[in-house]
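The structure's right below; bear with me while I get my questions together.
A single protein chain has been omitted from the complex, and every remaining protein chain is retained in its original position.
And then chain A:
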Amino acid sequence: MSTFKAKVFVTLKPSILDPQGRTVERALSHLDHGNVGGVRVGKYIELTLSGSRADVEAQLKDITENVLSNPVMEDARWEISEQQGEELVGA
């Protein structure tokens, strides 16, 4: 059995208005960053899963599509990497 670290990125579909992103963009423009556009605010979620790679990948796909994102208005993608040995915690 291996341990995997997953990173899930959830973003609003391009067709969905993102008032939060628009507000951030406006604030940036007030700070003289007028050349910045296309700001979209999304979510980043980290998970640790244990099991075989095939099982964990199937499970992660299920979790991502059915819980962590709402396919009606969000897109989601994920990355997964196997943890090598014990993870160092802290400094």
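Following the convention adopted for this analysis, contacts are C-beta pairs under 8 Å (C-beta built on N, C-alpha and C of every residue); 3 or more make two chains touch, one makes a residue touch a chain; residues count from 1.
Quick note on the criterion: contacts and distances are computed from a predicted model.
J.: I want to check something: the complex is missing a chain, and I'd like its UniProt protein name from "Cation acetate symporter", "Phosphoribosylformylglycinamidine synthase subunit PurQ", "Na+/H+ antiporter subunit E" or "ABC transporter ATP-binding protein".
T.: "Phosphoribosylformylglycinamidine synthase subunit PurQ"
J.: Of the listed residues A:Ser2, A:Gln20 or A:Gln83, which contacts the missing chain in the full complex?
T.: A:Gln20
J.: Can you list, in ascending order, the chain A residues touching the missing chain?
T.: Against the left-out chain, chain A lists 12, 16-17, 19-20, 23, 67-68, 70, 72-73.
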